[in-house]
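To keep things clear, I will list the structure first and then write my remarks on it.
Shown here: the complex without one of its protein chains, the others still in place.
Naming follows writing order (A and B), and every chain is counted from residue 1.
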Amino acid sequence: MDFRLSEEQEFFRQTVADTVDRLIMPKVEEIDRTDEFPWELWKEFTSLGYLGLRYPEEYGGMDADPVTCMLFYEEMSRASVGFAQSVTMNMLMGTYFVYRFGNDAIKERCFLPAIRGEKIATMCFTEDQSGSDIGATRTQAKKVDGGWVINGTKNWITNGPLADCATVLATSDPSLGAKGLNFFLVEKGTPGFSPGQVLHKLGCRGTVTGELVFEDVFVPDENLLGEEVGKGTNYLTEILNEVRCMTAAMAIGIARTAVADGLDYARKRMAFGKAIGEYQLIREKFARIVTELEASRLLMLSAAWKIGEGMNPRNEAMMAKYHAVEMCLECVDEVTRVYGANGFAEEYGPQRYFRDARFLLYGGGTHEVLKNALGKAVMSGHWR
Amino acid sequence: MSRFVVIAEARDGDYRPSTYELLAQARRLAGSLGGEVAALTLGDDAGLRDRLSGLAHRVISIGGAGLAPYSADGWVAALGSALDALPARGAAPQVILFGESPRTREVLPRVAARLGAYAATNAVDLFEDGGRLLLRRPVYGGKAYAVHEIGAGRVLAAFRPHAFGADAPAGLPTAFEEVAAPATESRVTVLSSEAGAARTVDLTEANVVVAGGRGMKGPDNFHLLQELADALEGAVGYSRAVVDAGQAEHAQQVGKSGKTVSPTLYVAAGISGAIHHIMGMDTAKVVVAINTDPSAPIFGYADYGIVGDALQVLPALTEEIRRG
Partner (left out) sequence: MVVLAKEVPDLEAMVKVTADGGALEVEKRRGLNFFDEIAVEAALKLEQSAGASVLAVSAGAGTGIEALRRALAMGSDAALLVDDPALEHADSLTVARALAAAARREGFDLVLAGKQATDDEAGLVGPMVAELLGVPCVTNIIGLQVEGDIARVTRETEAGRETLSVALPAVLTVEKGLAEPRVPAVMGVMKAMKAQIPRVTLAELGAEAQPPLTLAGYATAPARPPAKMLEGEPATVAVELARLLKEEAKVL
């Protein structure tokens, strides 16, 4: 057993960290303040080619293993988890099914431009009445001659209002619940497909999140992303572990920045004649949150490594996501306390980490849903 | 018997202040360790050699066609041969002291390579401790200091300005000597030179530096820095934030990726004190910080702190200094 990253992975992490520090870090406050999608940064960053990270080299990708991908997600989120979400939507959820099931023309039209950053991709799950409970999806696709007609409204869609290519979860038979789901590719400009309201969020500002409306949207048969009708849930499991690990990596990224800022502050900020980091109660906070952070990271990396080895670490991925996000919330909370009143001030980072971290609670499953699933798995003997 | 050789470099009609400082320290050390103090002066600078009278045992003027106007090739060849003519004296140390300057930075390493001598730049002290001759220089941007013992052999060392006081007893009997440099053709040609960016007082050599940061709120207020600098006969510097914003030239940037300054007085106006900045100024003798944020890290590196708006404090201070 060897817990070290390879020399190559270490170099990759360092290069990404440096890129993030140079390109993204200087802009994070402005992005948060203006809440506008940073087009210039998007173009500059995506031109470097990272969006193809997890895809084969023949498509201009890096064919990176899941652990290497996690290093990328973590470093990105160290700066801006909002921007990281826009980026990862194009890297994973927004492109995976297009890559997996799209024909050559679709790949040429949607997949390749998306991993070059020229088109914005998204994936639409959530609706007003369904989120983690995907079986309750109401957006419906009806089979017609030569294709499908989609009706419904999606909400909380990252990149949604900007999207050129949307992978849409829709049911072909509402009576079948999770067994009637399918993915369809809907492209910008298709009649009946329109962006709805843009949400104003507490955190992760600058990433555009909002509604997508489908009114009698016709898509041809080749836009059904899947070999078989009604297998959407099965296909989803191909990336769900990765999505959950990714969310964990993002939480770890925020937590690292929060801890680094907190340490810096605790070393420099004086109270009663000495740096506050000299006090035991402040040290206890760091001892605790850094331990939690390392535990989260081990759980996340081990789950990601299992994905790379072809295993199905369903429970570990759920654990990693749930543990890392809870850890991140605790970290950020403790760091805002270290900052005292400054933790409440806009000019310091912790308030932003506090707001951003909370958005990670939902994607990849709420913790209530994940714990239910884990509890069920454990009770039924799927954990030893 | 040790030997201290000071490279006397002139600028604007006099030897640099560092020349006098280095000669003073050389005399102190020669006094306590025993030894000889020599000064080497090259090209046009040699015309000023009378000013070194009493400050060294020997003043050696090096003349030759390749030395004026200055060329690195000419100076390297001249210094190489002149130092070769001052052979080491058994196990006693021989230190060749340079003041930090652009010429020093291009000449010293090459002469050292030519002679196979030790070289050190950025040094802040050369001192005696229990009969040992020691050299101190900052490493990792001043996060620590390395202390080297100078034994047998030649060491070429460049010292930061203000490393030593210039007030050591003088009055040495001085022998003036002249030597000719080997004929050297410069392989570098000056095509043009223009006066510009540099101010009357060079930032790295200034006794006083007044530096402004983001808290100066833009170039419209930079005259406040210049006015205080003028009143103190100092130079103006800027933080990286100001330079990166395109509001000041890189030549005026104080910090890790800019100029390292070590003035007697450093005034930081509206500078928060990012570690990059601190690394370029924390060897200043006295630091004054003016910032609206009482928890700005700059106060942790200051001797005197004023929590207030630099735009108001600077003019008040300038007025008070002018008053005398």
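To be clear about the criterion, contacts are C-beta pairs under 8 Å (C-beta built on N, C-alpha and C of every residue); 3 or more make two chains touch, one makes a residue touch a chain.
All figures in this text were calculated on a predicted structure; none of them were measured in a lab.
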Missing chain -> touching shown chains A, B
Which of A:L48, A:A271, A:M311 or A:V378 touches the missing chain? It is A:L48
Across B:L33, B:L48, B:V179 or B:V307, the one contacting the chain not displayed is B:V307
Given B:D14, B:D44 or B:E106, the residue that touches the chain left out of view is B:E106
Where subunit A meets the chain that is not shown, the residues are 7-8, 11-12, 14-15, 18-19, 22-23, 47-50, 52-53, 62, 270
Missing-chain contacts on subunit B, rising order, are 11, 72-73, 76, 101-102, 105-106, 108-110, 112-114, 116, 118-122, 132, 134-136, 138-151, 155, 187-198, 202, 232, 250-251, 256-258, 260, 264-265, 275-276, 279, 282, 285-289, 299-309, 312-313, 315-317, 319-321
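In this text, only the chains that are shown with their structure count from here on.
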The distance between the C-alpha centres of subunit A and subunit B, rounded to whole Å, is 53
Within their complex, subunit A touches subunit B through residues 268-270, 342
Counting only contacts in the complex, subunit B reaches subunit A at residues 295, 297, 300
